[in-house]
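Sharing a structure below in structure tokens format, with a few things to ask.
All protein chains but one are shown in place.
Presenting chain A:
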Amino acid sequence: MPENAARSLGRMFHLISGAIEAEKDHLSELDGVIGDADHGITMSIGFMAVNATLARLDMETSTPAAVLSIAASAFLNAVGASTGPLYATGLQRASQALADSCELGPVNQAAMIAAIARGIRDRGKSQRGDKTMLDAWLPAAEAAQTAIDTGGGLTMMWQQAIAAADSGACSTRSMIAAKGRAARVGARSLGHIDPGAASAVIILRAMGRTFCPQQATIRVVSSVS
């Protein structure tokens, strides 16, 4: 029996949480260089709370939009910080984008990435080049859309989205933070990958593994983690 869309999203959040958990210390270390060393911990708390809340939900009768909306508030209430409002707004926008859908095909998956990216951008009043998670999310959203527009399949879409996110995250190395606490250390942020961009890549990879049947074929050589 094929998995319903809500269940896929539940599985997606499980995979994200697991991937974040595995990279938790690495993310905190990245953050220690230019921030307050808690990024891995914060992300881990957030996605664990999402899983805990979704576990109480009846996935058979839930819509994708409902799952995303519940995940948004669970993440926000568990985390606060700056990632809380950013990802909560992103997930809330994704929920709105999928309001009338019961399925999660490639087009809706691309729409979900785009909505998350948009939500993060609007809430953080940030732009590309500010050395934030947007430097991974925006390129990923564009690459996913381009793959869809050019008739690329599911695997190709995720491959290109993840590759774009990865190269975007790497390019934060030569950027100077304009937002968040890293902005206070000025030029010292140079040469370091933004931890928010690094975790965005981890999330996108986990999302790719959720939806891509040939998950093993998603091999993006990464210089991020």
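Following the convention adopted for this analysis, a residue touches a chain if its C-beta (ideal position, glycine included) is under 8 Å from a C-beta of that chain, and two chains touch if they have at least 3 such contacts; residues count from 1.
Note that in this section contacts and distances are computed from a predicted model.
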| item | value |
| --- | --- |
| Hidden subunit of the complex - UniProt protein name among "Dihydroxyacetone kinase subunit DhaK", "Aldehyde:ferredoxin oxidoreductase", "Cytochrome bo(3) ubiquinol oxidase subunit 3" or "ABC transporter ATP-binding protein" | "Dihydroxyacetone kinase subunit DhaK" |
| Sole contact to the chain not displayed, among A:Ala81, A:Met133 or A:Ala200 | A:Ala81 |
| Those residues of chain A which, in the complete complex, touch the missing chain | 25, 28, 32-38, 41-42, 45, 76-86, 123-124, 127-129, 138, 142, 171, 173-176, 178-181, 183-188, 190-191 |
